[in-house]
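Yeah, one chain of the complex is gone here, protein chain that is, but the others are all in their spots.
On to subunit A.
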Amino acid sequence: MSTNYTYDYIIKYIIIGDTGVGKSCLLLQFTDRRFQPAHDLTIGVEFGARFVDVEGKKIKLQIWDTAGQESFRSITRSYYRGAAGALLVYDITRRETFDHLLIWLEDARQHSNSNTTIMLIGNKSDLESKRAVSYAEGEAFAQQHGLFFMETSAKTADNVEESFVDTAKDIYEKIKQGVFDVSNESNGIKVGGHLQPKTLPLNTDNGNNCC
């Protein structure tokens, strides 16, 4: 396990949304490329990490997966501030998880950095026959609130990679534009550098670069 593997940037993410929408399954699919149908329920927060490649830069994503239950809200709120990316997840088969998005969004806006990139995710897209929220509704909500949007399936892995990577691309774009103060780690971004990453071969996305 090479946790010291060199990187250009570390970017911190947070995954939020109602209980049972598949947050932990998305994370597991992204970090381990597998699906666990009866995932243990998350207590407080759990941590995961993986490298992605954006424009030839090695970016290490460090991801906090939060418990969805209301009772844990005061604990999980403390993780917003240090996140540069937020994945806000609902379940396309459960209308109420979509109806709660505004509450989540307000919470995120209030407690996170104003530059945080938010990706709205309608998960469980494999359960088309049980769909209760249309693609258009999800897309409209995202547009209205200035969020990125994707429908994913943690089960089939559809769009899982893309949702994490596209969020990273947007954040990297902001880094290049100088939107983030990268000297302050509490903004959710840490710059590598002393390790001369360019002299090392780029290990692109092939499943063996899990950190």
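The rule is short, and it goes like this: contacts are C-beta pairs under 8 Å (C-beta built on N, C-alpha and C of every residue); 3 or more make two chains touch, one makes a residue touch a chain; residues count from 1.
Convention: contacts and distances are computed from a predicted model.
The protein name that UniProt records for the chain not on display, among "E2 ubiquitin-conjugating enzyme", "MoeZ/MoeB", "GTPase activating protein GYP1" or "Cytoplasmic tRNA 2-thiolation protein 2", is "GTPase activating protein GYP1".
The missing chain lies against subunit A, touching residues 1, 3-4, 19-20, 38-47, 49, 62, 67, 69, 71-72, 74-75, 78, 211.
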